[in-house]
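Missing here is one protein chain; the remaining ones are kept as they sit in the complex.
Labels for the chains are A and B, by order of writing; each one numbers its residues from 1.
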Amino acid sequence: MGKHPIRVLIAKLGLDGHDRGAKIIARSLRDAGMEVVYTGLRQTPAMIAEAALHEDVNVVGISILSGAHNTLLPTLMDKLREQNLAHIPVIVGGIVPDCDVNTLMDAGVSAVFGPGTLTSDIVTSIANVIESDLQD
Amino acid sequence: MSLAKKIISGDRRALARVLTLVENGDAHSKDILAELHPYGGKAHFVGVTGAPGVGKSSLVNFLAQSLRVLGDTVGVLAVDPSSPFGSGAILGDRVRMADLTGDDGIYIRSMASRGAVGGLAYATGAAADVLDAAGFNYVIIETVGVGQSGVEISNHVHTTIVLVASGAGDDVQAIKSGILETADILVVNKADLPGAEHVLADMRSNVVMNPSPAPSDHHAKSKQFDGSDLAWRVPLLSTVARSGDGVDLLIKSLLQHWEYLENSAEIDNRRRTRIRAILESLLRNRLYTRFMEDISRKQFDALLESIVLRDIDPYSAAARLIEEKYKASCLDKA
Partner (left out) sequence: MNSRPRINKDVWETGLDPSNSDKRFDSHESFETSSGIPLERVYLPDDYSDHYLEQSGFPGEYPFTRGVHSNMYRGRLWTMRQYAGYASAAQTNDRFKFLMAQGQTGLSVAFDLPTQIGYDPDDPLVLGEVGKVGVSIATLDDMARLMDGISLAEISTSMTINAPAAILLAMYVVIGKRQGVEPERLRGTVQNDILKEYLARGTYIFPPGPSMRLTIDLVRYCSKNMPLWNTINVSGYHIREAGSTAVQEVAFTLANAVAYVEAALSVGMQVDDFAPRLTFFFNAHRNLLEEVAKYRAARRLWARMMKERFNARKAESQMLRFHTQTGGSTLTAQQSENNITRVALQALAAVLGGTQSLHTNAMDEALTLPTAHSAMIALRTQQIIAHESGVCATVDPLAGSYAVEALTDEIEVRAQVYIDRIEEMGGALAAIESGYPQREIRDASYAYHLAMEEHEQIVVGVNAFVSDETSTERHLTVDDNVEERQRERVQILRARRDDERANALRHRLALAAQGTENLMPLIIECVENDVTLGEICQTLRDVWGQYHPADF
């Protein structure tokens, strides 16, 4: 399994148009040898769950800066469950105040990365969540 | 239920899983493909090719929507290049296919080229077979879009749509690359931009000079039917893929081309061409892999060193390796 590229979905959840971070992450993951399916802006939870299904990705990465995370991320987790994809780890990057991080983790999110996170840390973290996913 | 059975019963997750196995050349994929094989052979394979930025994904977006309106189901394979400096890739074609979400009759899969040249991935052919067996009426393959070498697609599909955009010298590139000769349908995209008229005129003269692609063993398109000489005339269309203008005529040409293929029995040629391409590629890859597994690493490295020292040239070295291996296997049998 290890010799095949990890497939990651990178999606902009919600309506904001700030995709600088998402694009940097996409490129960093590519440079780390992963295959990154990039969906672009304005993705709804249902669209992301469908893309995760079609693309058979190992991990879903969500970028959100609009402040709507408390509404949209739990909905995304529901949609993934509906598609029988609850096993796919979901990681989140963007502007999430500390007080909301626990809410998201309770909803089933695997990790939340705030502003200023090193991309090398994100790459490592993805490798780790997939590793543990495979052992489960 | 086996994965293959699940696919045939419409299980999308099984389909996605199997495409991954096929893409990774997983040991199980051979059996699954074998189980699926009898269910294939019904889909119309359509290739969409042209230089990067020409608007392939946007066009696929509208093509798929229009085919859905006609009641057909559509599977899409969108190939993007892998990084030349590693195994990674950014697969961004879904960005322009946002209209296609939320519809069970459409399945989109992004594929990285994983080192293959020619605009497709090694597994694209097999992946298309899987989608065919899964029951999609159309399987649309969008190539990487490497202008010069993007001709491989025509061996993999029944209908090849070649896109050219106005501006930036794309037209000249396309003419030089020989990609035009592979077109069953020729489309000038971004027809609303300045310079489109010029490109159309260029293309028109090109198509007039080549009323149908040059006949070859696997591209013999001059078959007659209805008792008259009805070679396929490559239609030259103009579209604005961004807004969908002109897609209706493209759909019409696509349907006409299928009709032509069936009526002229050209469809059998195309199917044969496609299977031959897949078979040859499989043999090439398998034989090479096996050969490399069978010869001793030590022997290979020693030869390599001799070439570096100019004791032997690479051509004789290769010949010697094959010769020795071949003899050895004959002895084995004896």
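Criterion: a residue touches a chain if its C-beta (ideal position, glycine included) is under 8 Å from a C-beta of that chain, and two chains touch if they have at least 3 such contacts.
All values reported here derive from a predicted model rather than from experimental measurement.
Engineer: Decide which residue listed in B:3, B:32, B:64 or B:90 touches the omitted chain of the complex.
Structural biologist: Touching the chain that is not displayed is residue B:90.
Engineer: Please give every residue of chain A in contact with the chain that is not shown.
Structural biologist: These residues of chain A touch the chain that is not shown: 14-20, 23-24, 26-28, 38, 40-42, 44, 66-68, 70-72, 75, 95, 97-99, 114-116, 118-120.
Engineer: For chain B, enumerate the residues touching the unshown chain of the complex.
Structural biologist: Residues touching the hidden chain, for chain B, are 53, 55, 58, 61, 90, 92, 95-96, 98-99, 167-168, 190, 192-195, 242-244.
Here is the rule we go by: only the chains that are shown with their structure count from here on.
Engineer: For the complex, which residues does chain A have touching chain B?
Structural biologist: Residues 4-5, 7, 26-27, 29-40, 42, 46-47, 50-51, 53-56, 83-85.
Engineer: Inside the complex, what are the residues of chain B that reach chain A?
Structural biologist: 12-13, 16-17, 19-20, 23-24, 82-83, 85-92, 94-95, 98, 101-102, 107-110, 112, 114
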